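Sharing a structure with you now.
Only one protein chain is missing; all other protein chains are in place.
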Amino acid sequence: MKRKTIIGAVLAIGVAGLGFAFWMMWRPEIATVSQHLNADRETLDRGRRVVEAGDCAVCHTRPGGAYMAGGLPLVTPFGTLFTTNITPDPQSGIGQWSLDAFERAMREGIARDGHFLYPAFPYVHYRKLSDADIADAYAFLMSVDPIKYTAPENHMVFPMNFRPLVSFWNLLFLHGDPLKALPNRSAQWNRGRYLVEGAGHCSSCHSPLNLIGGEKGSELFNGGVVDGWTAPALRGMTEAQHPWNEAQLVAYLTGEVAEGHGAAAGPMLPVSLSIAQLPAEDAHAIAQYILDLKKTSSDAPSPPCTSGVKPSATALRGAALFEGACASCHGRAAPMRVIESRPALANTSAVRADSPRNLIQTILQGIPMSSAASSHYMPAFAHNLDDTHVAALAEYLRNESCANRPWTDLDKTIKSIRAQEQQP
Amino acid sequence: MITLDINGKTHEMDIADDMPLLYALRNQVGLNGAKYGCGLGQCGACTVLVNDKPVFSCLTPCGALAGKSVRTVESLGSVDQPGPLQKAFIDEQAAQCGYCIAGMIVRAQALLEANPHPDDETIRRHMAPNLCRCGTHVRIFAAIKSVVAQGGKV
Partner (left out) sequence: MKNPTQNVNLSRRAFVINGALVMGFAMLPGIPRAFADTEVDTLGTTILAPDLPGSLRATPYLDAWIRIDAKDGITVYTGKVELGTGVKTALLQIAAERLEVSPGLIRFLTADTALTPNEGYTAGSHTIVDSGTALFNAAAQVRQLLLESAARQWQRSIDSLTTRDAVIYDTQGRSMTYAQAVVGVQLHRFASANSPFKPAGSFTLIGKSLPRLDIPAKVSGGAAYVQDMRLPDMLHARVIRPPRRGSQLLEIDEAALKQLPGEVKLVRNGSYLAVVATDEWLAVKAMREGYAKARWTEGNPLPDSTHIHQLLTELPARRYPVSAKGDLPQPLPRAYKARVTKQYLMHGSIGPSCAVAWFKDGTLTVWTHTQGVYPLRAGIAEMVGLPVAQVRCIHAEGSGCYGHNGADDAAADAALIAMAIPGKPIRVQWMREQENLWEPYSSAMLAEVEAGLDDSGRLRDWKYELWSTPHNERIVNAGRLLPAWLLANPFTPAPSVPIAQPEGDGDRNAVPLYEIPNLKVDMNFVLTMPFRTSAMRSLGAHINIFAIESTVDELAARATIDPVQFRLNHLSDPRARAVVERVAAEFRWPHKATGPGSGIGFAFARYKNIMGYCAIAVQLHVQRQTGQVMIDRVVAAVDVGQIVSPDGLLNQIQGGIVQSASWTLYERILYDASGMHSFDWSGYPIMRFPDLPQQVEVHMLDQPDQPFLGAAEIVQGPMAAALGNAINDATGKRLLDLPLARRGWQDALGS
């Protein structure tokens, strides 16, 4: 009798467990649609604004590929996945998705046919968008040129290649409702918060992530690492050693040179170019919200940077390399400095940062040519400078800028960055 | 003194570390292939191969070349014995003023050494760093493709 009970209990738990698992990991398909209403110009303009704020094209367009047709590889700690085609092509894109299906994807991370989307797609943030914005974004995406293209297969590391496991991740990290305005704050601040925490999904990069790739809630906006670049902390920017004001941050966020800080590079550049497409008031709102973020840590601020230390032998080698490799653009009297009023490299945030990571990445990768921002171009030096040369350059520049706090981990950092670049 | 390995020969030069390779090639060694187009890494007229990778010689300080092999267009063949790419460029008459052509050939050489069967889009993306102002792109592209069509061996 006992055995029967035990077997029965195990079976019951098993069934309940399966049921739970099923409830967790299965989502129904939403019926296809074949017709889309023609949206009016105003709806499309609003939708475009949402889509630019959400940087959809940044991930869903691969270099040389068609707009929103996908195929960009995203390298994550759990493997490489390829962004999907979100043009309205019926077969290879989302042309058969209803608004309900689109909304479910944006708020829950579930595709039309019920499969779970990987949270590389930042639905944890997009779920904060208003109904109207999601509907407008949908209308805009349905108006984009339909392109026949299917991205390559993902290479996810076991067990993450089993999508339903994402449901457990969602259990931990998927929460929150559409953002409502806070009554005691200005309209601009609320707009900034809505953009930053919603479509802009800034904390996806600018926060540390835990082991399973979720944002550490207690460390929101305290900085992160993306594709080997530092996404700096966004807290306390007005109180930093070299503080930011709104004009500088707006310039930076719209792809311009920020006086005293430099210009966006690496993964941030496409984001800035997207923000530059938004109405100016949105860029100001984002800047205002970010500048309002207060520091949460009680760490003492770093001592101020001073220069005037005699350069080491390495730094002198770096100076020579600078003259031959960099000075034609970055030299004191170079037109980029004089006409464009770009700061000396010593006065840029990359050289002043605690980590040399972004300076190293900029030297190695340069800034690719893009027709959207042709003046933001820098050649890559990965093939004509060795690690020792990059280190010498970095030491030289750091000495010019912040001699009292030299970077001590240059060789290690350069090596690890190079190793990352070797990955397919 | 700086020692450079250029086209398989060793050259010792009394020059400073900061001299860009382009000037050393043209003035100290007397080669004409790599050319000054901008000195800013934007046009590719100075393109040479360093350890088989295409680089802008105008932005490569000689002090960064210890132990590396430098190859210029001169190493790919001569007027009497042109290499496959050079022959293709001659056959296609792929030049107008010709100033960009040496850089184009070297950049294409790097591609085909690494990948003898590139598709059209790969060729276009690979050649993007090199500018041609005369509009000879159509012929340059045809010349590269003709080498690919013959097996891509360079």
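Letters A and B mark the chains as written, and numbering starts fresh at 1 in each.
We take it that contacts are C-beta pairs under 8 Å (C-beta built on N, C-alpha and C of every residue); 3 or more make two chains touch, one makes a residue touch a chain.
Because the structure is a prediction, the values reported are computed rather than measured.
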*Looking beyond the chains shown, say which of A:N210, A:S375 or A:N404 touches the absent one.*
A:S375
*For the chain that got dropped from the picture, name the residues of chain B it touches.*
15-16, 18-20, 23, 26-27, 30-33, 35-40, 42-43, 45, 72-74, 76-79, 82, 86, 89-90, 93, 95-102, 105, 123-125, 127-128, 130-139, 141
*Residue-wise, where is chain A in contact with the chain that is not depicted?*
38-39, 41, 44, 48, 57, 64, 66-68, 143-146, 323, 327, 331-336, 338-341, 369, 371-372, 374-377
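The criterion applied here is as follows: only the chains that are shown with their structure count from here on.
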*Taking each chain's centre as its mean C-alpha position, how far apart are chain A and chain B in Å?*
36
*chain B-touching residues of chain A, taken from the complex the two chains share*: 63-64, 317, 320-326, 328-329, 366, 369, 377-379, 381, 383-386, 389
*Can you list the chain B residues touching chain A in their complex?*
16-20, 39-42, 50-51, 53-56, 58-64, 121, 125, 128-129
